[in-house]
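All protein chains but one are shown at their positions in the complex.
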Amino acid sequence: MTDRSEVIKQTDLETPTDLRDERLIGRQGLRGVAEGLLDRIRGGDLGVLPVVIGLIVIWSVFQALNPIFLSSVNLVNLTLECAPVGIIALGVVVVLLVGQIDLSVGSVSGLTSAVMAVLFVDRGLPAWLAILSAIVLGCAIGWIYGQVFNRFGVPSFVITMAGLLGLLGVQLWVLGAKGSINLPFDSGLVSFAQLAFVPAWLSYVFVAVAAAGLFASGYAHARRRRQASLSATSTRLLIARSALVLVGLGVVVWYLNQTRGVGWMFVLFLALVLVAHYVLARTRFGKSIYAVGGNAEAARRAGINVKAVYTSAFVLCTTLAAVGGVLAAARLAAVNQSSGGGDVNLNAIAAAVIGGTSLFGGRGTAFAALLGIVVIQSISSGLTLLNLDSSFRFMVTGAVLLLAVAVDSVARRSRASHGRA
Amino acid sequence: MTDRSEVIKQTDLETPTDLRDERLIGRQGLRGVAEGLLDRIRGGDLGVLPVVIGLIVIWSVFQALNPIFLSSVNLVNLTLECAPVGIIALGVVVVLLVGQIDLSVGSVSGLTSAVMAVLFVDRGLPAWLAILSAIVLGCAIGWIYGQVFNRFGVPSFVITMAGLLGLLGVQLWVLGAKGSINLPFDSGLVSFAQLAFVPAWLSYVFVAVAAAGLFASGYAHARRRRQASLSATSTRLLIARSALVLVGLGVVVWYLNQTRGVGWMFVLFLALVLVAHYVLARTRFGKSIYAVGGNAEAARRAGINVKAVYTSAFVLCTTLAAVGGVLAAARLAAVNQSSGGGDVNLNAIAAAVIGGTSLFGGRGTAFAALLGIVVIQSISSGLTLLNLDSSFRFMVTGAVLLLAVAVDSVARRSRASHGRA
Amino acid sequence: MSILSLRGITKTFGAVAALTGIELDIDSGEVVAIVGDNGAGKSTLVKILSGVHAADSGTISFESAAVDISSPADAHRLGIATVFQDLALCENLNVIENLFLGQEMRALRLDDVAMEVRSWELLRQLSAKIPSVRTPVASLSGGQRQTVAIARSLLADPKVVILDEPTAALGVAQTAEVLNLIERLRDRGLGVIMISHNMADVKAVADKVAVLRLGRNNGTFAVGEVSQEDIVAAITGATDNVVTRRAQSQERLRP
Amino acid sequence: MSILSLRGITKTFGAVAALTGIELDIDSGEVVAIVGDNGAGKSTLVKILSGVHAADSGTISFESAAVDISSPADAHRLGIATVFQDLALCENLNVIENLFLGQEMRALRLDDVAMEVRSWELLRQLSAKIPSVRTPVASLSGGQRQTVAIARSLLADPKVVILDEPTAALGVAQTAEVLNLIERLRDRGLGVIMISHNMADVKAVADKVAVLRLGRNNGTFAVGEVSQEDIVAAITGATDNVVTRRAQSQERLRP
Partner (left out) sequence: AGQGESASAQGAKIAFLMPDIASTRYELYDAPLFKAKMKELCPTCEVLYQNAGADAAKQQQQANSALAQGVKAIVIDPVDSAAAATIVQSAQAQKVPVIAYDRPIPAAKADYYVSFDNEKIGSLIAKSLVDEVNNKGAKGGLLVVNGSPTDAAAGLIKKGIHTSVDASGLKLLAEYDTPGWQPNKAQEWVSGQIAQFPGQIAGVVAANDGTGGGAIAAFKAADTPVPPVSGNDAELAAVQRIISGDQYNTISKPIKIVAEAAAVIANDFAQGKKPAAKTTLFDTPSELFTPTVVTKENVQKELLGPDGALKVADVCTDAYKAACDKLGIK
């Protein structure tokens, strides 16, 4: 018995602090990374991999059915169509993370876009002011939700369902006698959503900066960890990762640049996802979101202002819904009574869930919104290219959706059998 | 110290087993009941009381605005309109109790009613066979949900969203070019939903039987408890309770009998609620539903077949959705592409939640469906009596909904401050 | 003849090898204590025995026949009743409902009077201080919950009872009752596995002590032939450990 | 001078009177043990002190000033750190995240390297056997979790540390470390409240023992002047109790 504990003491000096437990199955270098990955796959700890695989399956099928699906033109369309609802879904992710729900994102996006249109077109306010007002309104709605939730403890399902109905009423009232408002095609807002693309050279610069940034931050982090005698990703691995990102993103961007390129609206969406990811993963506020979603009582006992966290989650959600609504209006170049209606709600929530956010709170990442909306829009776009009856269109949508998520199956099943359910 | 424990020993012989703990604040008789009730109200343990109060508030307001609201005619309409969606909500309660959700109840009800109509009207099958087929179809859909859920672990949100879309497609396909099918007015099914009312005398018999049954079962139970030297409700209290039910229900029935009376469809709904209540509260299966919803892993460790419970919850939900769909079709005497669409889904789920069912599983009763749907239909019916613009109609609906549930506020807040959150 | 025996049980969680080649035998009418440091793998072993986790490799035999315990229901069927360390109670259900979960009396018309009577009996037997059996478990104290979990394992007529740190949250009186209970179970010929960090309790009721260390067997001792210090040494992997040092310094302080 | 003193604290839950007129004083540099049967109200008292529940009546004074502790944040602000019996960890977060919850280093750009280093330090100090601090708490063993909860209470610089059954799930080595730790805290002049069912531990580290019985004060003793039997008698409310009976029968059995 004693000999083993001596082994520990000997290795103490060489092994990084966090790898000293002798039960850890040690692995080194690139090979070790691959083995660890395989281990995680077997253990069902796959992160976003299943969804990505589901996506690849969908893409292959649609491409086989209609070769235009993966054409550059269509992919450019796809990116642009993802942005508005994707941004809304990003807000939904935040609300789901604290274990609540917002059923009213559609209505919020509809109402705020209506207010924006009325101010901009009817009242002749400058575009930026109209947009700002819309966003402030979105913010205010979330704040009210937060107050009602914190003070009365009404379930967020009911609050936001009341919001869904009430705000739709306000939207109809705001649009009033007009019913439908055109946004001028030559306004900056509409051009931004329809015609503004990143110049090819700039898009490559973006890719290069992203790859370089990833490497730089990874390297700095690894150095600090090594200095603190903790295990760290090897420089070789960091280089490999950045190279992968460089090539991967580079190819995608090059392909999109074959036609119109990368839309600024999509860049905005990506930027919001990255910011949200940073906030959720790397700030105290982000941690408190996860804590409240995981165990609100424990978070409260840790001294976190749980009410403030709920309020800010609602505010973030409705604010992002307002941004998404404005962009959706800009893309359609019109606002009407059905703006924000239809399946905006369902799609935004479904995107968050498909991307892996739990409805029970505490689990999910900002990337869920990106992945989920790409899945949903891919299905929708793929079906657009097939000339189907609407009855079959619905059936296929349902089936493909299920298929995309069922790839998770392998992951989850093995996860459960490995005791991580 | 010793004297106190002697006190316990002395009282042992007189006090019922379950009231011997000396920390229990003892109370006796009717007065004790009232005090206990007051205590529960202060402690926030109010059960359905807040929702009932919310309902009374809504009713008073609408009655003040339009005296027809509480007229016998309108209440009869209200009861009949509650039944179809109420039955669907009953199924939703079961699914929510196991901590899952079914977004597709609307589509299921639409599809099954379409199948029923095609078989009954187009194929000329006897009504009972057409209805049975529809119900079996509903059953099968739930079974498939259960299988997909258990085998692949796809979140029920995604499965049933796929169902929502896919089944709508099937519904359109089943209805085909016709789009809309009339059910003959003289068919038993349509008369049942539109014209079949309980004869006045029979309705009073029902009330009497209900009151007597309540007393008899309560009395038998109390006797068994007393024999087992457990505390029991006093006979006086039992009589009081039954008398209250007799008078309360009697007045309601009498009032409805002023015009058309109590519809058989509503009686069916009530019967289903009572059966569901019995199953949930008084059978092993019911307890396993609550256990799975409260802590699925604990239930599994207790040897409960958790997968079977999930499957049966889904089956119950879709089966009840099928029943609700058939009744909705009968009430409308037609089936079309939008059957089951609109706000059936939202209303059914909202009814369950408003009635007090938790979206997180394990909390709620069958009566939630009844109360919730009455709240929703009251709002809807009250608003049709007010001559409002659509925009205001939506706003008022949202506001009233919030109000109705916010009465819970007092309850929940004090509950939390009493450590029962 | 051993009622339950394990051979080469191994289990890994991701990169952590929680159990490696565990061997263990339990006879009827015997109390086996499993001891070990935190994270030694005791609860993992218990979960494998009760069908909560599946072992990665290794065999389990029950009454000399190889068995496959792939779900808790399987374990129940074999007659293995377990009190889990995390108790595994449903917080939304009350005490009676938790006690009888999955084994309610009269499936189609629950006999709540009989169940309540039986509940009070069981709880009284364990000296439980629970004011009412109709409150949800969520509002019970830690010890009250543990008592409920222990009472539950006695309901069905098990052949093997596994108790994972059953007395951790119990008061002195309740602990004494549970130790009495374990002795009664042994006398009735059941096999009992008890996990505990309390060496005094282990010495008091166990016949055999199996030590786990970092997921591996680290010796099995007959209780009569080993001192408390030896067991602690086997647990910590050294004779010179914080426990002995502390004991020494305490001795120095108090005359 | 007492750093914390309670007068007439009362709390009822529905029909259950959990605490009635509790009085208690804690001095700086003093370890007060609160003992009592299961359901005696110990954890309820702790929750009132740490702002989780509000007392129905009674006053709390901290450093001689009456204070109103209406939320856990208030308690943190006063310098009261608590290890709860149910630990109150977020299962979805990993060990580091739980340790630093609400007090992360650098709010806007978390310093995860520094936090990881500090985590390992704290855990090593408590002899924790946790393979990795980046696994979610959900996958830790019972004792590992308890260690995390204890480590957390030491992070901020508290004036009063409340430990509700801190060693219930700990192994022998970890228990010894925690007892050492409590002594170090006392020596640094902190007030420590410890709840425990283990009389040996209580006798070892406490200066004063307060006994609760069925929600009421049932005597306060200086540890030096009272025997273990007396404390048990105060807890169970009788000198002739199951513990003494069991001890006697054990003595009779073993020569």
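The chains carry the letters A, B, C and D, assigned in the order they are written, with residues numbered from 1 in each.
Here is the rule we go by: a residue touches a chain if its C-beta (ideal position, glycine included) is under 8 Å from a C-beta of that chain, and two chains touch if they have at least 3 such contacts.
Nothing here was measured: the structure is a model prediction, and the numbers come from that model.
Chemist: Considering the whole complex, which of A:17, A:74 or A:295 touches the chain not shown?
Modeler: Going through A:17, A:74 or A:295 one by one, A:74 is the residue touching the chain not shown.
Chemist: Could you tell me which of A:225, A:287 or A:331 touches the chain that is not displayed?
Modeler: A:331
Chemist: Among B:141, B:162 or B:181, which one is in touch with the chain left out?
Modeler: Touching the chain that is not displayed is residue B:181.
Chemist: Among B:217, B:258 or B:338, which one touches the chain that has been omitted from the display?
Modeler: Looking across B:217, B:258 or B:338, the contact with the absent chain belongs to B:338.
Chemist: Contact with the hidden chain only, please: which subunit B residues?
Modeler: These residues of subunit B touch the chain that is not shown: 66, 68, 71, 73-74, 77, 81, 84, 168, 172, 179-182, 185, 194, 328, 331-334, 336-339, 341-344, 380-381, 384-385, 387, 389-390, 393.
Chemist: Mind listing the subunit A residues that contact the chain we can't see here?
Modeler: 66, 68, 71, 73-74, 77, 80-81, 121-122, 124, 172, 177-182, 184-185, 190, 193-195, 260, 328, 331-334, 336-339, 341-343, 380-381, 384-385, 387, 389-391, 393
The rule is simple: only the chains that are shown with their structure count from here on.
Chemist: Consider the two chain pairs A-C and A-D; indicate the one with the greater count of contacting C-beta pairs.
Modeler: Output for the comparison: A-D.
Chemist: What is the distance in Å between the mean C-alpha positions of subunit B and subunit D?
Modeler: Result: the chain centres lie 45 Å from each other.
Chemist: Spell out, as numbers or ranges, the residues of subunit C touching 2 or more other chains.
Modeler: 13-16, 52, 129-132, 139, 214
Chemist: Can you list the subunit A residues in contact with two or more other chains?
Modeler: Residues 21, 23-24, 297, 419-420.
Chemist: Based on which chains are in contact, what kind of graph results: line, ring, star, complete or other?
Modeler: Chain contacts: complete, every pair touches.
Chemist: Which bits of subunit C are touching subunit D when the two form their complex?
Modeler: On the subunit C side, the touching residues are 13-16, 36-40, 42-44, 85-86, 127-132, 135, 139-144, 147, 165, 168-177, 179-180, 197-200, 204, 214, 232, 235-236, 241-243, 245-246, 250.
Chemist: Please name which positions on subunit D make contact with subunit B in the complex.
Modeler: The touching residues are 12-18, 47, 52-54, 213-215, 218-219, 233-234, 237-238.
Chemist: For subunit B, which residues count as touching subunit D in their complex?
Modeler: The contact residues of subunit B facing subunit D are 1-2, 4-5, 21-25, 36, 39-40, 43, 45, 417-420.
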